[in-house]
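The structure under discussion is supplied below as structure tokens; questions concerning it will follow.
Left out: one protein chain. Kept in place: all the others.
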Amino acid sequence: MPISEWFKAREDRRYTSLDPSAPKTDVPDGVWEKCPSCKHIVYAGDLEHTDGVCPHCGHHFELTAPERVGTLADEDSFAEMDADLISGDPLSFTAAKPYTVSVATARESSGLSEAIVTGRATLGGHPVVLGVMDFRFIGASMGSVVGEKVARAFEVALAERRAVIMVTASGGARMQEGMLSLMQMAKTAAAAERLASAALPYIVVLANNTYGGVTASFATLGDVVLAEPGAMVGFAGPRLVEQATKLSLPKGFQTAESLVEHGMVDAVVPRAELRETLTALLGYLTLGGAS
Amino acid sequence: MPISEWFKAREDRRYTSLDPSAPKTDVPDGVWEKCPSCKHIVYAGDLEHTDGVCPHCGHHFELTAPERVGTLADEDSFAEMDADLISGDPLSFTAAKPYTVSVATARESSGLSEAIVTGRATLGGHPVVLGVMDFRFIGASMGSVVGEKVARAFEVALAERRAVIMVTASGGARMQEGMLSLMQMAKTAAAAERLASAALPYIVVLANNTYGGVTASFATLGDVVLAEPGAMVGFAGPRLVEQATKLSLPKGFQTAESLVEHGMVDAVVPRAELRETLTALLGYLTLGGAS
Amino acid sequence: MSKRRFVMEFERPLVELEEKLLELRRIDAAALTPELAMEIDTLAAEVDRLHASLYRDLGPWEKVQIARHPDRPKTQDYVDALFEDVIELHGDRAFGDDEAMFAGLGTIAGRKAVVLGHRKGKDIKENIRRNFGQVHPEGFRKARRAMALAGRFGLPVVSFLDTAGAFPGIEAEERGQAWAIAECLATLSDLPVPVVVVGIGEGGSGGALAIGFGDRLIMLENAYYSVISPEMCAVILHKDAAKAAEAAGCLSLTAADLARLDLADEVLPEPVGGAHRDPAQVIEAVGVAVGGALDALATTPADRLVAERYARLRRIGHVVGESGTTGT
Partner (left out) sequence: MSKRRFVMEFERPLVELEEKLLELRRIDAAALTPELAMEIDTLAAEVDRLHASLYRDLGPWEKVQIARHPDRPKTQDYVDALFEDVIELHGDRAFGDDEAMFAGLGTIAGRKAVVLGHRKGKDIKENIRRNFGQVHPEGFRKARRAMALAGRFGLPVVSFLDTAGAFPGIEAEERGQAWAIAECLATLSDLPVPVVVVGIGEGGSGGALAIGFGDRLIMLENAYYSVISPEMCAVILHKDAAKAAEAAGCLSLTAADLARLDLADEVLPEPVGGAHRDPAQVIEAVGVAVGGALDALATTPADRLVAERYARLRRIGHVVGESGTTGT
């Protein structure tokens, strides 16, 4: 389903870029949510005004891809690409349930065609290709379609001399497409490398949580790599690391904040400042990039 | 004094490249040396046959620059460059003794014009520019002349599409030329970078001991960086590190062997295999470099 | 072999019969009744039958076990046997030297090359030193440095895959495991020299992929290459690692699967029972295949190599409802 239809289909979910007066989040009015960080009961209406940031402790709730697009793209600027790309079932993968069922369920419940939404947009006036992953879609795992959309995003940016901004969240490569998924890592990294060779800027925002094949490919190849507060980011998940090493994990392990300390991330940027920071970065990095 | 004259002036010091039948080391026949590593008393005549390697424990005695040239360059192939470059005294540096006296003494006792000898040569048939530092000359410290000779070595190699091989040993930048010495670090690194940009190979052999401004400039910029067994290599000397940190140093600190473990050096190569290893490396790295 | 034979899970029924047969044959000739002699004959025939069937049409899980066999020839065996004038290059120039990753220069059939490979040990002591072939970030960074050297000096890259995966450790994560792998992928993707990859054993996920794609992928018959280990896949699907065999079947991870998916260019047969039964023969076959691939790629100009490698990657994936033109 193209995102435009998705927007139409869900009248209760609208975004600043489409209708600034409408509520921004997925939670219906009057519903209360418990903040997983401070345990406060938060009124969903309040979360709309903060783009999903807990007013009590600053915890960053996960955003859906359309919500994220709404918080970042200039008004009415987002034009989705490749919304008709849909996963096949190349391995006829059937375990607990058939892969085709998983995909159909994810499409139905998320209203998205796949785990990433990509499109042309402007951000603070800068022409970009924006990609946003959505964890609700099979853990935003990367299969053929995600890989293809990411690669095309870089290719469009390369052809049109745009910057690329990727907001990532993913459990990793999608195992139901086996080696085809693994190879999307190489494909997306190769596409990012071509953008880099043309000195066009690529900025990543690591959102909670980004793991596995996505972290180990296009998500860490940005000229600048930002992360949201508290986002968990790594290659191997914390449980696997614990199992493999029989060690207890250090405090703050794999959090965005500790990734800055360990030299992996340029800056942790609160969601309220993200748009402004990206705009400023695009201002710096496009200056000479066009020459 | 050009190295050719140096060779002529010292009939008792000859090298395989000039006269294979003559003894190779500086120690007169019949003299015994105590190995600093195994404490064995070693007959100097034996050291000649081993290029200065202790026959009991393999300790690598330091070689003079002419000795080193003799062990590496193809017979009769070494043609020294810039032998007439001599240090001035730009700061009129006089402390314990005048710099001019230090230089004069070093020239007299070493028979060299400065702390590095550079020249065109072939090594295993490969055309190279070879540079060899000599610790006897004011601790092989890098002042204007060393920096100039190193820069010219890279420039000649660049112009004639030769590989560069540097055998380093140095106490660091030469303080008696102050900031002019410090800037030789930038100058030599810049010259090495130009060679690298032309995809011409640069191989370093870190010999005992290489510290300070030499390690932190051209000596660590090789495409391949080798080290001699037991060579001590670092930026800050062990005594300074101990003083600054009030910690006792780990076993093997700054030895060539520990530098391999810490990822800084490609391989520790015993002197007996050095020529062969360099020849093989030149075979690999010149293959496509000329294209 | 003087040491005790390593028995793979699926071989157990056969080995039990073989041991029983061996025991019966140890019976003193004097004590041998005609009934016993007949039993021995029957058992021997059964062993022959089972042997013939067991190693025919091996399933994915059996192949994974063969790929993990401790006596299977390893990167070092291939390097030693196939390459001359080998110079190992150590270190990442930033933190350490990872002994789970080989990087070096070597000459195969007269062709100079940069050689990469995951390194498992021959015994427990070596395996501890090599972290059982599970690479840390510094290992990938060493590999990347060697790749860059290959690119600078026009040397083709030959890479041997044999890892259960990148090491999932605390420090490995802290030093940027994902970052190090991603940088390898980016570097490999536009390296202006031929890149020939050989799957010789395990091809575990991102840790394999970091040195595991290029212009040719040659797979040994029983080598596997997978997005996830069968065990972990089983845990995710069934909360039960014991269902790894089933998971292995789902993942399309065998050499034959990769050929079917157009990912592998060539599958090299192994002796009955696996490469460890006749390492010399397998190593030679790999040498011939690598030599052939290098020969075939040697004359391709660098820019075409890179363009074709990208095109090769771009074709990978199964997408339906595809829009006719890119991104519009």
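Letters A, B and C mark the chains in the order given here, with residues in each chain numbered from 1 onward.
We take it that a contact is a pair of C-beta atoms (placed from the backbone, for glycine too) under 8 Å apart; a residue touches a chain by one contact, two chains touch by 3 or more.
Treat the numbers as computed from the prediction; the structure is a model and nothing was measured.
Student: Which of these, B:112, B:151, B:260 or B:274, touches the one chain of the complex that we don't see?
Tutor: Considering all chains, including the one not shown, the answer is B:151.
Student: Of the residues B:45, B:88 or B:283, I need the one that contacts the missing chain.
Tutor: B:88
Student: Give the residue, chosen from A:70, A:90, A:147 or A:201, that touches the chain omitted from the document.
Tutor: The missing chain is touched by A:201.
Student: Over the whole complex, note the residues of subunit B touching the chain we left out.
Tutor: 81-82, 84-91, 93-96, 143-145, 147-148, 151-153, 155-156, 173-175, 177-187, 189-190, 192-194, 196-197, 212-213, 215-221, 233-236, 240-241, 244-245, 247, 249-250, 253-254, 258, 262-264
Student: Since one chain has been left out of the picture, which residues of subunit A touch it in the full complex?
Tutor: On the side of subunit A, residues 196, 199, 201, 223-224, 260-267, 277, 280-281, 283-289, 291 touch the unshown chain.
Student: Can you name the residues of subunit C that touch the chain not displayed here?
Tutor: Residue positions of subunit C that touch the missing chain: 93-95, 137, 141, 175-176, 179-180.
Following the convention adopted for this analysis, only the chains that are shown with their structure count from here on.
Student: If each chain is a dot and touching chains are joined, what shape do you get: line, ring, star, complete or other?
Tutor: The chain contacts form an open line.
Student: Name the chain whose C-alpha centroid is most distant from the C-alpha centroid of subunit A.
Tutor: B
Student: Averaging over Cα atoms per chain, report the distance between subunit B and subunit C in Å.
Tutor: One centre to the other, that is 43 Å.
Student: Express in whole angstrom the distance between the two chain centres, defined as the mean CA positions of subunit A and subunit B.
Tutor: 53
Student: Would you mind listing the residues of subunit C that make contact with two or more other chains?
Tutor: Where subunit C is concerned, no single residue meets two or more other chains.
Student: Give the residues of subunit A that touch two or more other chains, as numbers and ranges in rising order.
Tutor: none
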